[in-house]
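Excluded from the complex is one protein chain; the other protein chains are retained at their positions.
After this line comes chain A, so read on.
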Amino acid sequence: MSSDRYSFLSVLREALRGQTGWKPAWRKADPQESYDVVIVGGGGHGLATAYYLARRYGIRRVAVVEKSWLGNGNIGRNTTIVRSNYLLAGNVPFYECSMKLWEGLEQDINYNAMVSQRGVLNLFHNDGQRNAYTRRGNAMRLHGVDAQLLDAAAVRRKLPFLDFDNARFPIQGGLLQQRGGTVRHDAVAWGYARAADRLGVDIIENCEVTGMRITDGRVEGVETTRGFIGAKKVGLACAGNSSRVAALAGLRLPIESHVLQAFVTEGLKPFIDCVVTFGAGHFYISQSDKGGLVFGGDIDGYNSYAQRGNMPVVEDVCEGGMALMPRIGRVRMLRQWGGLMDMSMDGSPIIDRTPVDQLYLNAGWCYGGFKATPASGLCFAHLLARDEPHPVATAYRLDRFARGAVIDEKGMGAQPNLH
């Protein structure tokens, strides 16, 4: 008997048989001639889409094609934060849907993704910010999302070592979403891949899409480095490479690709038990279960496909960290990396049809794609299966820019590096 389902019993059984019964988490599939749906991009969003297509919509002739190895993109390059603390009506129901899917994810896919609802605390440092966060918290609660406004004393009880009396940026309080937290990012990719594979989805790694076959305005499949793969429908979930892949179908997108860096330190004993963000700069930090401090800040701010950034942003992020919690000053940095962000023109994503028939687009996640993974997969699967937007993703239309219906949380306008 194989240990197909992970459980306490399967762990016990394998312990007694010398761990010989485990199967690979997913097959190394070879491409078939054609599929009902081909998903381009084997990251979190693509794999989640394939899983929900098979699980919830009964479409199992599905392939996920990935140019590299599974999880080499942003699903393995983020800071693992999940939250649904948005302000605008187009966003809140979507991210709350995602939050609820995170809460049930591990049971759903039978995989330990280490979902940890340790809380996300956004600090504020002046009256204007307090008002903005009060408004945000109220908007969240009106949508049924948890939000709690903490005063300085409550924050001090929670995180006594912050620099509360900083002369320029005194901490006056924070907005806490207790249901937010962190999720083990790689496990999300592996778990969705395994669950989709068990339902018959082919996951084809090292298979780059090099062209689209389009006849009479309708997509018929994708040309890849492993030959042509026919498809009734093609879904793009290519994150930072969205513009490149969409260009193969003759499309130009309202997206620029930018690089975002993230950092992790040497392992320390536990001392930060939630996700904290600095309100006077751009800095967010949490402590991983291994003990490393995981943190990040702004995108570098220029178009990039390099998956690596530059020193000024490293310095800026570290300055933010020092202003918030000076005690991390002597901690050594272990690793630093970069990922490609599909920065959209209004800072919000796109899950929609395209002008090419049967070609669908899931893109524009900016640097907030990780938390959206489950809902993005569910909504994209819904769109691919039913040809209509999922009720929580009706605002994420490709034509919203032309219609003037942008969803601009930060109010920055059409300048992707400011979102």
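Couple of notes before you dig in:
Here, a contact is a pair of C-beta atoms (placed from the backbone, for glycine too) under 8 Å apart; a residue touches a chain by one contact, two chains touch by 3 or more; residues count from 1.
The rule we apply is simple: contacts and distances are computed from a predicted model.
Comparing "Pyruvate dehydrogenase E1 component subunit alpha", "Cell division transport system permease protein", "Sarcosine oxidase subunit delta" or "Methionine ABC transporter ATP-binding protein" against the UniProt entry of the hidden chain yields the protein name "Sarcosine oxidase subunit delta".
Set against the missing chain, the residues A:Thr49, A:Ser257, A:Gln287 or A:Ser376 yield one that touches it, A:Ser257.
Only one residue from A:Leu121, A:Leu175, A:Met345 or A:Leu361 touches the chain missing from this view: A:Met345. Across A:Arg56, A:Arg244 or A:Lys290, the single residue that touches the chain missing here is A:Arg244. The set of chain A residues touching the chain not shown comprises 241, 243-244, 247, 252-257, 301-306, 310, 312, 315, 345, 401-402, 414-417.
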